[in-house]
Each structure stands twice: as structure tokens, then as C-alpha cells.
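Of the protein chains in this complex, all but one are displayed in their positions.
Chain naming follows the written order as A, B, C, D and E, and within any one chain the residues start at number 1.
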């Protein structure tokens, strides 16, 4: 149901929490007791991670069953029943916190992403995430962004070229950097270059790059950049994007808007697990 | 400088980001070029994780040097220089994002914790974290709470006893649960019991538990609970705590106030790395 | 049936023994041949680890069945049938040694523990283990102690506070050490202090510690210590405990007696596996 | 100083004991304090594992120094100074228990082995260990046997052929088993066959095996077997060997005597670590 | 000197070969003896992997020194001295086979790649590798291709889009597949589509894909395809490429030629290590 790398995250997270044993549950809950638990929304949000939530219980005890009521990507209202867990009560209790920690973070990311996506509806701009994810949870953070309607930027340093200011300075200018990129590693990837001003935009255009990132530019400057580029490259707006200004940026006509906040400053969605012994 | 488990987090995070190689840096930055980078505060916050930040660079390339200007636990103002990194420019660029992701999250946690600690200054209550941490980063999340002036609750299910509503229900009541805990696992740990109302507080008291958690009670009810307990057990307030109401809760005279928000809804502190080739 | 950390011990132990292949069994036993094996007690002892024994075979080949005749914690007489294994004969042969190595050690620990527990019957003292376990088998060693009727002391350095002579000396005395402990790490754990004489017992008492360890004291001195403490703290006797003197120590009225021998000097219980091809 | 697999055992053992942190040492011992510790024999024994002891401290903190006074394989008297540790006091305290657990077990094995070796002095028989080692510590158990003057039997199922009763039964007799072994896996290894009586010894001889194991035979029967074999194969005595009867078995003229007790029933050597802050 | 993932390959390879110990070297070579070893070419080839060769020795014993005489990417003649190893003789002997196994394979790949690159000199076509690498050695195989003058295709399934016949059939045609790709995963990657005939080439062109792969087409058909595409997309020739026909394919004017043989059918370069005790 989930991929091997996600399974590994779940296993490690259970090990981190349970360590040498859940000393409370072992003492107070008979191992044979069965139970049922309801995952209930305590707020309005976009559901993301219900499969991860499910797999966490199965990973702890493969006989625990989880019935999914709401699918990933759906919006729920406060009070909605999202999933129903049944099986060994002690197993459910041991996995409860980890399953919720994962589920609430992912749903929090999806919910915030959905707000950004909603804000730019009608414009061509797609909302991109960044590499500002929580270390060792990137695949889940990125999955949550997709479930919220966003689009993934490169996953890591290995699957996309993004020539930033530091690379440009080290290479001795945009042209030199782009040439070095094309020569040293001529893999079949698109080349994106970060620019800080219109002069740099022009240079990037002359180099024939595939995507131009407008980094931390004001809305008026970005407007001029879009005019300059005139469809000869894709354009990504980046830096200081907020729910307040994202629509204005989209209105300029950029292709992508990347938002670090989606994953670096997440408010966990509020989900509770109501457990009942049978 | 950092413990083995933290080192492992850093290594995994670098592997997650770099994967089969930083294809941009490899192409545009000569491997022998040296550089310097300044970690600068772009907001006011409490610094947490400067050693983790440091170790991330050393883990990528042990010849990179990091000079720490500000110590963990200190408050910085916007614009402050926190640390200075020097060595292989390509190494610095490859580790940049991971080092910041870790550092910004930890500083974000410390900063929020410090606000709570400040809010209850003058009262005996200490601010506790919870197990609502990001999976597989718990030691860093908990370390950041301490650096913000907070206090760690148990680290996982293995190093503290907390009998919650579900355990109580499974065991058949508070008294039965506490007796089971004492009999089945008579390790030398304090026993804490979660209570939902004054009747439960009284039962917990009769059982002679060490700590009573008041879960999701209103301030007036908590006041009565404190009076009932009258120093015969330690008291922890939990549930729906916010910066708005934490001082009022502390004023009641509880010993501990636990706050899930400290780690489940973190706003990353804003830190930039200004890189210069030498 | 067994937890993830125990499963990992089993897997590693099988890998350690089998390595690149059981070259004898591969050559002499047809892979399709079925067999049955009986685990039989060759001495009187307390059974501990029958689930670990079982899981070792299943870990090698999930189609091997193990029928448990005797439960963990039961005493068996020489000649008793403990469990019956059936399935792939070559699988049984490959896992035989590892399953017995684990089972015999655990049963040896449980048997010795049971002798100590029996020796103090009628007194309030409970028998504790120590951290003198075989490296990387601690969870099994500790489980075996419980199955023998003993009680686990802390599992590691992380889940219990024990201020020993070296900590006291480093901190500058018992009072300083206890204060440092309370201040620096005010988690909700009981504090235990090791004392070497009555002067230290008094100081520990004044600090209000939860548990006082009497380390390597003679029986008459321990008697005086118990009188001094007079129920204001729990008392643990430690050092030079043997089956010969443990009853005399228990008679003094201490709460805990910790015994390193339980796990550092174990005689394996004698269990044989009689295998029959079908 | 130690091989990679041993280093891994040490690392895992430290992680097992320290887990998320030594909460006592962190609170009571200043991280910058230096200390010295003396490893002192509290009994007479054969030293084994002083390098493993040393590496445990270095593994915790590479700046800790260990000065070895006594080499592995030497006999020490009660009171002897074996090694001197110096460096970070908190580091020494955190690694103390693990370093001793390893060192004491290894020295216990070496000491018992040395008694067996001494008992057969003057005879050609060499003392062999078995695979009855503590799971996941086999390389250390086997190393300790060598340091006690014993000789290692095969390390695992992969590096030696030993056709036991179960293989013989599965293959349909000794001749069939030996033929199968030679045919199916004609690697250049010696073939050893377990025999239970003189008839089997004769059959093994006829097969031209390299080594014949006499399993659980009485001394008179073993004498006849030695006469039968008459130097045409090497002979290993196995089963029910004790310090009481080992010399009598050696006197028969066997080549090898294997002793399970060497590693399955070990009494830890008594070693203390006296720590002093500087 | 080498990245973490490469270091892990080396460590695992040493563990695979040495296992529980090099029983020959341990017995015959004194641990303190020093030695020198010369890596000498026994044939003409392109050197690739000298750093991996070097790191293998250092990984076994960090005090072994390796002096590199020839750099990666250089051609050597039979008899050339490539590197000089000095340090612990037993360490050199233990690492010898693994270091050569890695070095010889990489040099074999580079040498074959260089022949292909040479064969297409003067044409614009670049030689690409494929994912037909030896499992778990892909980064080394791909590095060797680069050192031979070749260019890496995508590293794995995660860092490049290649819509093959099976994807096309599953999606219901090229257009459907390309649309699905653009919609479901609109990351900023180039899209490559495999085509089997001119009809498919036309459809791919209409979809505006970035790269068109001509799979297993004859030279005349490929010529027509190049004419059809007329610079509107990049073109990759694939399938049944050999040293015999590669120039003819290049002459057609394709941009890329991918060659599975580079990594799936490698002849190890012949390198010997002449060892001398000092």
C-alpha cells in the first residue's frame, strides 16, 4: 500500500517512540483485548496520509484492520469520521501517537497547499514546494503537497538542475555557469537559473535556459521580467510568497510559484483517535 | 560534538537531499574552490541547533570549519551573525539546505517554547513538551525545547508511565489500572494518571499516584482539582493550552503545563546562509 | 509474536551462524524433505524464551510450525516436552543452534532468578536485575528475569536516574548532585542515590530522594540504614549478593535487592532438539 | 585496533545502553570535566578483550585515551592494574558499563578455556569451542577462546562441514551423506562426521572422511574407536566434557576435545573501574 | 575523496570478502609488518576508479597510504605504474582483491565507452549509458562511463521521464501517455518518448515532446525519422548498437546513442598488484 521508503520511515518512527516497550500499555492492557478506534477530524482540513496512518498500525501488528472512510485529497469538515481501526487494543494504543503525528503533519501540509492553490485559481501558475522539508520526511512532505493540489519541484539535488546565485558566482557569471552545466553534465534535464534582476533575466534568456527563477523580486519588476521573457522560457516566482500576495504574483502570468512555507512552517491538522475496547 | 543518534539523522538527511549527486554544483563549481558562508538571523529568535548545523557541514566534508559566534539558547536579533562556515565551496553548497532545514526548525521550536516559558514566569509551573514531535526527529525536537527553556516530558513510551483514558477503560477503572501498573511492571518509575473530571482526580489521589494530569479541563475545574489534591501529588495541566491562556493556567498553581504546539506546529526561524567564494 | 527489536536480534543471529550458507545441510538434506523436532528438557528449569525459540524457526522459513507445549515462566522437569517443531527439515536444521542458544540462555537466566525469588519469599524485597547483561541482548536478558519472577531495574541509562559514587564526586557531594539532577533535567522520574555509609544515607534522606541504594554494606550497617530511613525513601541493597546471603539481606526489610549474577554469569539451561525426518 | 564487525558490536551495545541519553551523567557531571579511571582485577583470571574495552571508550569519544598495562592472554592476580582510562569524565561514565560487560565476559571465557587447556597439558588433544555462543557476539566469544589458549572450531555453518546425526538420517546413512557432500558441494574443505557408536566409526572410516567426531561416547568406547581409527582420520571427542573428565578423555589420544561450556555457561571475570575526577 | 554512497559500497564489499577474518593472512603475516604494492597495467586501457581503489585500502586501515600516479580518465599502456600503496602489509593483502575487483570493472567500462566515443568522433551524437548496470553498483558504473567520455542517461527511474512502449500501451497511445505525464506529474523535467516506427515518431512530434527515442529501428528508417523531426525534438537512437554500426548511426545525425553493452557486458581491465614486504 505504501512504498518501501515510506515503510522504513514508519518502522523507524515506531521504534523511536516505543523503544524497549510501551511500559504503560503492557501493564494495563491485556494483550488479547480487542478494540476499535475512530479517527475523527476536529477541524476542517484536507486529508493527506490516510494510507500512511493505516500502514503504521499494520506495521505494528499486521492483524489490525483499518477501514478508510475518506480518501487522501478530500476535504473534511470538523467531526467527520476519516477511518476506523480495529484489532488488538494494545497494538492500537502503541501505534496511536506515531500514526497521528504522521497523519496530522501531512494533512496540515495539504491544507495549507490547498489554500495557496485556491488563491491562484484561474491563473496558469502552479504552486510548487521547495526542498525546505523536514529532514528524512521529504517523500511524505512532497506527497502531502501533491494531495493538496500543489506540484513538486525537484525532489533533491539529484533530479533537477537549479543554478542559484552561489553557483553563478562560483562559475563566474550566468553564461559561464550554464555552459559548464551543459558541458560537464549533459544529461537530458531542463536547466533552471535563478535571477535577481532584469539584467540577469536577459543573460539567462540569451543562454537559452529552460526555466528562469525570479528570486525575491518585487511585483513590478517581475512584471517586466515576464514581458522580457515573452514565452521564451518558463518562469518561476520565488521568495517572500504568502497567502496575502500569491494571487497578485500569479496575476503577472508566471508559470510557477514556489512556497517554502508549505513544508517548513506547518500547523498540524487536528485529528483525534477515539478508542473503545470491545 | 553531537551524539551518535543525531549524527545518524544528519547523515540520512544529507543522503536524502543529495542522493546520487548534486548535479548543479558538480557541474558549475570547481571542486577545489574555497568559500565562506555566514549564517545570519533574518528575524529575532532563540538559537537552537548551531552544533547540529555545524556537524552537517563536517559530515559532508570533515575539512569544512565552522566558527560558532552565538551559542545555543541565546536570543538573537535580526541581522545577527550566528556562525561562519569556511572550506570547500562545493561542500558548503551541498550541505546548505540540510543544515538550514535542521537549524531553522530547532530554532523555531526554541523560540516558541521561550514564549511559553516567558508567559508563565513567576509561577511554579514548568512548560513540558509532548510526544507530538516530527517522526524520527524527536531527539532534536526535545533538545530544542530544552534550549528554549522548556522541560522534556517522557521521551517515548518506554521511559515514563502515563496511564491515559484508554488504559483506564481497558483496565476497568483508575484503581485497577494503577494496581495493574504497580504489579505488572514494578519498576522504580513515577506513575502519572490522566483524569477528565474531579471524580477521577479523587480516585487517582486515593491510589496514591505520583502525578495527576488534568486533561482538557476548564480553568475553574482545574482550580478545584488543585485544591482537592492539596500537594499530595504533582499536577500537570494538558489540552488546549495556548499562549493566550497559559498564564491563567499557571496562576492556578499546577506543577506542569504540557504544550503539543511546541513541536507539532512549528514556524521555522528565518536564517540565511550568505555564501562567498574566496 | 515477538517485538521488532527481538526479531532483529533473531535475524542477525541467524545471519551470524548461517553466513553464506549451511554447507552441510545443503549438501546432505533434500530441500523438500519434511521433519519434526522435539524440544526436550534435559534438566529441571524455568522455561523462558519459547516464543523466541519459535520465532527463530519462522524467521528462517515462515512455513515451519511450532506447537508450544509449555509456556514461558513454567517450571519443567527433566524429560519434559516443551515444544514441537515441524516443517522443512533443512530449515529446522539451519535454525536449530541459534534457536537453542537463545532459548537456553533465557531459561538459564529465569532459572537462576527464580532461585533468588524463592529465597526471599515471605519478605517484601523484590529481586532486581542490573545493566550487567550481555551486550545487544539486553531486552532478552531482562525478559528472562521477569519470567523468572524478578523485576527489571532501569533498562538503560536513559530510563531511570541512578546517581552513583562517581556522579556524586563529580558534582561535589550528594546534595549538589541531587540538586543538579533536579535542576538540569527535571523530568518526572524518581531519583535514586547510591550510598556507601550511614553518613551518606543521612545526606540522601535530607535531600528527599526517592530511593536510596545501600552499596556493598555489611548486613549490620544495612540494618542501621533501614532504621534511619524509616520509610521516608525506598531502599535497594546492592553488591556482593549471593544465593547464600540474599535471605538475610531481605530479612532486614529492604525494598529491592539487585543481583548482577542473574545476567552476567549465566549457566545455560540444558535443552535438546530431537529431530526426525518424516 | 579492532575489526569493523567488532566495532559494530560495540556501537550497537553503546546505543543499547545509552539510548536517548545518560540522564544521570548529563545532569550531574559537567561535560568539560576530565577524569581518570583504573581497570583493576578483583580476582585472578586470564585477560581477554582489553582492546575491545579500549575501543568502547574511543567509540564513545575519540579523545579518550586508554593506556593498556596488561596484554590480552596474560594472567592477572587480584588487585592488578589492567588499563588506565583518561579523558572526558562524562564520556568515561557513559561507556563504563558496556566496556566492562564486554571485557568481563571475554575474560571469563578465556579463564575457563585456560583451565581446560591446562588440564590436558602434555596430551596432543587441543581444546575446541563450539557454536554454542551468545547470539551476535560470536566473534568475541571465539576470540576469547583463542586468548585462553583454545582453538576455534568452525565459526559458523558456512566455513566447515560437520555431518551430524540428523544429516545422516536425512541422507540415508553415513555413506550416502558423505557421498552427497562430496558431490553436491565439492569445495576444498575437510569433511567431519559425527558418530554415535563403533559401527558408525567403521562406516565413516570406510568413507575416508577427514575427521570423525565421537559424540557422547563413554571413555572405554572412545578408546576402542581410537584403536579402530588408528591414525587414518583425525578424532574429535564431544559431549559431556567437564573439567573433571577432560584429562581422562585427552589421555585416550584424541586430536580434539570440544567443550560447549566454554561459551554457553560463562562466569564473568570480576573487573572494576575506579574513576577519579581530575 | 569518495562520496558516502560509494564508501558504503566499499565497506560492504570488504565485509563480503573478509567476513569473520582473512584466515590465511592472519596466520602467515605479522600484523606489524609493512609493505608496498604497485598497481600495474597488464594491458592498454582507460583508467577509471583509482580513487575507489585508493579508498578501499584506507577503509580497511586508515594508515595505509596510496600515491596516485595516473589520474582517472587517462589512457595507460601495458606495464604502466598506476598507483603505489604502502602501509600495513596484512592490511594491503586483505583489501587487495576488493580494490582490484572494483578498479578493474570500472576501467573495463571506461575502456569500452572510450571506444564508442572514439567511433563517433566528428559527429554530434553523444554516447549514453543505460540502466543495464550491475545491481547496487550503478553509481560506479555510471561514473566509469563518464570517465570513458560517455554521458549518463537518467540514473534511475526517479530522475528522468522515459515513456516506453509499455507505458504507451497502458495509457492508450502516445498522446494519452504524454498528456497523463504532463498532468499527473508536472515536474519540470524533459519528456522522452520511445517510438517504434515513423507513425509513432509523428505522433510524438505532435505532442511536442522534448526527446524522441528511436527504438530498434533500421538505419534507413532512422534517417527518415531524423528528417521528419527536423530539429523540433532531440533524438536518441537505441537498440542493437555495436562498435560495428555505431558510426553509421551517428552519421544519421541523431543527438544521442544509448548502449547497454557499456555496463551489462564488461570485460575487466587487467590490473595486477605487485606486493613487496619492506
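Criterion: contacts are C-beta pairs under 8 Å (C-beta built on N, C-alpha and C of every residue); 3 or more make two chains touch, one makes a residue touch a chain.
These numbers were taken from a predicted model, which means no experiment stands behind them.
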Pick out which of E:38, E:198 or E:275 touches the chain that's been left out of the picture.
E:275
Which one touches the absent chain: E:28, E:199, E:218 or E:232?
E:28
Listed residues E:7, E:38, E:70 or E:180, member touching the removed chain
E:180
On chain C, where is the contact patch with the chain that was removed from view?
11, 14-15, 18, 20-21
Where the unshown chain meets chain A, residue by residue
3-5, 138-139, 155-156, 159
Chain D residues touching the omitted chain (full complex):
126, 151-155, 158-160, 185-190, 192, 210-211, 234, 256
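Basically, only the chains that are shown with their structure count from here on.
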The distance between the C-alpha centres of chain A and chain E, rounded to whole Å, is 33
Touching at least 2 other chains, the residues of chain C are 19-20, 138, 155-156, 158-160, 185, 187, 189
